[in-house]
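Read the structure below first, then the notes.
The complex appears here minus one protein chain, its other protein chains still in place.
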Amino acid sequence: MKIFQQSIQLREKRRGFHLITGEVLYALPQISEIKVGICQVFIQHTSASLTINENADPTVRKDFEMYFNKSVPENDPDYEHDYEGSDDMPAHLKASLLGSSVMIPIRNGKFALGIWQGIYLCEHRDHGGTRNLVVTAWGN
Amino acid sequence: MKIFQQSIQLREKRRGFHLITGEVLYALPQISEIKVGICQVFIQHTSASLTINENADPTVRKDFEMYFNKSVPENDPDYEHDYEGSDDMPAHLKASLLGSSVMIPIRNGKFALGIWQGIYLCEHRDHGGTRNLVVTAWGN
Partner (left out) sequence: MKIFQQSIQLREKRRGFHLITGEVLYALPQISEIKVGICQVFIQHTSASLTINENADPTVRKDFEMYFNKSVPENDPDYEHDYEGSDDMPAHLKASLLGSSVMIPIRNGKFALGIWQGIYLCEHRDHGGTRNLVVTAWGN
């Protein structure tokens, strides 16, 4: 069983949901050497997150941003953690609702994703800066 | 270290939450050969999802359906992605809230689940059709 790991830094993206499947595959070309395995993508931040969803129509990603802004409001007077900006505490909550990692099966050197699936970077802050990921893949 | 992987297709289930622990175990009998390991179950769709929750009282699964329908409404006029039916965009959102995979430790050839835990297939569409899973297990 082999295991490969690579850190990557994504350039700053604007607040919203962004497809990054290609960037992940580019970062760890050894995925192509694995016939049966798993890849984990992990984000080392608490105000951005990762999820898997539709890779086609960009309005899906716009609706994600709209929905999560309604569902996790800014400026709730009950927030106590409010000194890092009105987008900060909602960003922490969204990050835990969506999660800090995704796990994708590998088959014959490729991601065994469904035809409509892609990896989203979910940037929950207005100015989140660069984001660091750790990509790990293992298998035979 | 061994690794096993199997694709399975689940028959169409009606919208709601369904226990599938038995179907997963049946699909990958080699789990019984692993003394210490992990099993991942992955769904290759963006409008259905997987989670782990109570395996006993069926009203828990009915309340899941009720809650997620309230929490992620259909027909929000702010949705832009609305041409695949009123259940489509909510299905994408629910899928990311719940997640596209579950990971279960294996001990002595069995899932090390708590006594009340089972795997749910979460069908978020009215007519989702068959659903494809990839089950991967590894360990010694």
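Odds and ends about this structure:
In this document, chain identifiers A and B correspond to the written order of the chains, with residue numbering beginning at 1 in each.
FYI, contacts are C-beta pairs under 8 Å (C-beta built on N, C-alpha and C of every residue); 3 or more make two chains touch, one makes a residue touch a chain.
Just so it is clear, the model here is predicted, and its values are computed rather than measured.
When the full complex is taken into account, the listed residue touching the unshown chain is B:Leu113, out of B:Ile8, B:Leu25 or B:Leu113. When the missing chain is restored to the complex, the residue among A:Ile8, A:Val36 or A:Leu97 that touches it is A:Leu97.
Checked against the full complex, the candidates A:Gln44, A:Ser86 or A:Thr130 give a single residue touching the omitted chain, namely A:Gln44.
Where chain A meets the omitted chain, the residues involved are 1, 3-5, 7, 40, 42-46, 71-72, 76, 78-81, 89, 92-93, 95-97, 99-101, 103, 132, 134, 136, 138. Touching residues on chain B toward the chain that is not drawn are 1, 36-38, 51-54, 57, 59-60, 62-64, 66-67, 70-71, 97-99, 102-105, 107, 112-117, 120, 138-140.
Going forward, only the chains that are shown with their structure count from here on.
The mean-CA centres of chain A and chain B are about 20 angstrom from one another, to the nearest whole unit.
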